[in-house]
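Next up is a structure, given as structure tokens.
For this view, one protein chain was removed and the others were kept in their places.
Chain IDs A and B follow the sequence of writing; residue 1 opens each chain.
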């Protein structure tokens, strides 16, 4: 193997590498990459989805610059993401650390933490809306009982609807990311923890010196995923508030659906998707670079 | 890599650009038409139309294709784009009609429309530049449902068709206090969460009101009434209705509210639910919807109300022969014969001139004269006048609706905001 000329080895590596990718890649290209690629064409057209798209150059993007609803949706998307990303990251990591122990009943708690993710979104919306109902909801009953005279209107108030949605979003997603963190925690060799114990490190020091570095690939993966999914948030908002009251919880994904399927401006919707894509991609690349630098 | 991707993209564009070939294979013999419908098990109107048509046209079979009720348009848009849509498809509401018409997904059926009598309601709503693109078979209209027992209990006089909105609001408050005094928790009125419960009436009843004008001042009095009733506790607030997922069927059917404006489709639902025990058994009636001015009240006038028609359109990608057959089906669906069959299952047909007796002979239906008058007499305006601006404007007005009724923004400010948005985002294009 060591005697193989460099060029031949490179060629061989390419062939072997592709042979690994191919089964997944074939399906991926045809069913995802090509339709997504088309989007980059449609973003520069006026398209009614049924047939001919007319090339309009940068018109869609110019329109976007003037479109106040687009900016509202963009701001709201950032509002949601800025809070939802660190919150979910923190909670799910904490849960994973807590539940990565051999304790009695831990299997039960792990399952419980995953429950919100598997419960149907319709039921979740129903129940959270009821819990947060301004007049009769248990949450506000409790708040009044502990002496809050004027409890928030939650999903029915323009100021509190976004916090309510963020809360429910985090509540729902935490089990999912906890699972990913749990898998990541298993990759950290137990010897490292043992060695740190021998060195006399306290739990916090062990967390910083062993757990965090060992989790880095997982953390990167989870962070990218949470980021992308936060910027793309759709279903929680749709069932909880439908973007309201007013436009207080209107987010980009919903705006894209509205423009496309309700108002039949698929070209414009594609252009907004490209912007959303660009934002996600940019943030991902920054995370990619930071991750690379840290791992060196 | 880049080049091959570009080539693939180009190829795909070419492929997706061309449409499927119509199947002209057979020149004669029996024809099978496909018709899109939703919730077929509980929405019998499609089968009623298909069966009725078969009796007069034995060689044409209409086959039903099921769609999801809530996502009908999403599914249909995808099917039309992929060239696999059914031959005849329902225009579930007027808001999306423009999408299909402007996207050239509807055959011009002006010749069918020309042969129909003047009694077919809602026909003109499907006209674009003088041509008709769908034929209505069903035209509901919004009326006032009231619970006679609760009115009597509260000691409030039944509606007599002379109400304006001021009288409606006064009655709602009286009912609420009257019922409370009798220990009944029911409220005077229920206004469902849809934006149209305020805006549909405002648009229909205000002289000169139009969506496209971008001037929404006409909405103000209607929101004042709604807000007034909310603050007075005479109707459930929008926030409580949405967060508790209240349904209008339960609010009226389980006697939580003494009256409610709703479309005529609810007649069949209510009868059905009362028969099955899902709704309480009580005496009820319908009255004309409250009017803006006295001029259109009373049984000698024609009350102004609103509702979008439900119509049938033809997929242009089918063969000439099938189009001809489909046109016959459309003509049948709007005919007096079909109207009778539809009325028999509680549906309000587009031609409702002679079906009141059929509807009111259904078991459990009210029998008073006002109910019959209400069902037969009205000037019904569309909720969504057909225009390319309608869908985006309605989305802006939906935001206005939740903004005002949640109390987030005062009426005037919300209207100004909606007008600004309409100007900048929609009408300036």
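Going forward, contacts are C-beta pairs under 8 Å (C-beta built on N, C-alpha and C of every residue); 3 or more make two chains touch, one makes a residue touch a chain.
By definition in this document, contacts and distances are computed from a predicted model.
Q: Considering the UniProt annotation of the chain absent from this complex, which name among "Cytochrome c", "Multiple sugar transport system permease protein", "NADH-quinone oxidoreductase subunit N" or "Carbohydrate ABC transporter membrane protein 2 (CUT1 family)" applies?
A: "Carbohydrate ABC transporter membrane protein 2 (CUT1 family)"
Q: Among the chains present, which touch the one that was left out?
A: A, B
Q: Looking at the whole complex, which of A:44, A:80, A:128 or A:160 touches the chain that is not displayed?
A: Touching the chain that is not displayed is residue A:128.
Q: In the whole complex, what residues of subunit A lie against the chain that is missing from view?
A: 1, 10, 13-14, 16-21, 23-28, 30-36, 38-39, 42, 49, 98-101, 103, 105, 107, 109-124, 127-128, 130-131, 135-136, 138, 141, 171, 176, 179-180, 182-199, 209-210, 213-214, 217-218, 220-221, 224-225, 228, 231-232, 234, 252-253, 256-257, 260-261, 266, 269-270, 272-273, 276-277, 280-281, 284
Q: Against the chain that's been left off, what residues of subunit B make contact? List them.
A: Per the touch rule, subunit B residues meeting the hidden chain are 1, 12, 15-16, 38-39, 41-42, 65-71, 74-75, 77-78, 81-84, 240, 244-247, 249-250, 253-254, 273, 278.
The rule we apply is simple: only the chains that are shown with their structure count from here on.
Q: Just curious, how far off is subunit B from subunit A if you go by their C-alpha centres, in Å?
A: 38
Q: Could you please specify the touching residues of subunit B with respect to subunit A in the complex?
A: Residue list for subunit B touching subunit A: 5, 8-9, 12-13, 17, 19, 73-74, 77, 80-81, 95-96, 98-99, 102-105, 237-240, 242-245, 391-392, 395, 398-400, 402-403, 406-409, 414, 420-421, 424-425, 429.
Q: State the interface residues of subunit A toward subunit B in the complex, per the touch definition above.
A: 33-34, 37-38, 41, 48-52, 63, 66-69, 126, 129-130, 132-137, 153-158, 243-248, 250, 258, 261-264
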